[in-house]
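Removed: one protein chain of the complex. Kept in place: all other protein chains.
Now for chain A:
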Amino acid sequence: MPGDHRRIRGPEESQPPQLYAADKEEEPAARDPTRLRPVYARAGLLSQAKGSAYLEAGGTKVLCAVSGPRQAEGGERGGGPAGAGGEAPAALRGRLVCDFRRAPFAGRRRRAPPGGGEERELALALQEALEPAVRLGRYPRAQLEVSALLLEDGGSALAAALTAAALALADAGVEMYDLVVGCGLSRVPVPPSTWLLDPTRLEEERAAAGLTVALMPVLNQVAGLLGSGEGSSTESWADAVRMGIEGCQRLYPVLQQCLVRAARRRGTPAPP
């Protein structure tokens, strides 16, 4: 038969469609709601950055680098009363500029680099949580740049980024009042709506609500709180915050050891 140009020819062979169907998603396994995934933290790994830190918690991998202090770009800032203890007045305090980036290979689908509003919102959350911990009054007219790169999102990415950023700042020799430790939580959609500490990516995707708590462990002050999702009773949210605070306190000794090891690797300072 001469070529039939009005019809679309299918392939010569055919295969069953099940071959091309996506794998069935596994349900997240039942687990202890207060378990924290083991964390690997290392500070001082980048030679070019002033301070750097790498944090791995389960499948979440975050790399954070700090540079500065450099001359702050001009900006209108209102005057304010001078801070105590020889620090610059409020108008001249240093600035913290945070940048949160998600690598294109971080999630299941490739996401093009300008990630839009989500990255900007998380960068703002990072800045709000880190500001109370850094002694910005000691860096007048200067700005410190913190950039966090999420290499793989395995759940509670913002919490891991917060912790890595605080470690990087401490590694850079920036004066801080205390470290900032972050912890993520998510609420199970089916009743009983229990809160799960340190959710994995699967648990986060199916959650009805999510919360990230940033805590300064020694001062025992909450530095940042970011939550979203379906409303429920206020007691439930308050319980979640308490759980997050406990989780942060449990994480603190690991970070302490990590910084001490990094300081030891750098070597002892020469006597003055």
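Heads up, the rule we're going with is that a contact is a pair of C-beta atoms (placed from the backbone, for glycine too) under 8 Å apart; a residue touches a chain by one contact, two chains touch by 3 or more; residues count from 1.
Definition applied: contacts and distances are computed from a predicted model.
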Next item on the list: Could you check which of "Glutamine synthetase", "Exosome complex component CSL4", "Multifunctional methyltransferase subunit TRM112-like protein" or "Aldehyde dehydrogenase family 3 member A2" matches the UniProt name for the chain that's left out?
Entry: "Exosome complex component CSL4"
Checklist line | Residue among A:T34, A:T194 or A:Q256 touching the omitted chain | finding: A:Q256
Next item on the list: May I ask which residue of A:P33, A:G107, A:P140 or A:G229 touches the chain that does not appear here?
Entry: A:P140
Checklist line | Options A:E56, A:D153 or A:D178, residue touching the unrepresented chain | finding: A:D178
Next item on the list: Would you write out the residues of chain A that touch the absent chain, in ascending order?
Entry: 68-71, 74-77, 79, 85, 88, 91-92, 133, 135, 139-142, 170-171, 173-179, 216-219, 255-256, 259-260, 262-264, 266-270, 272
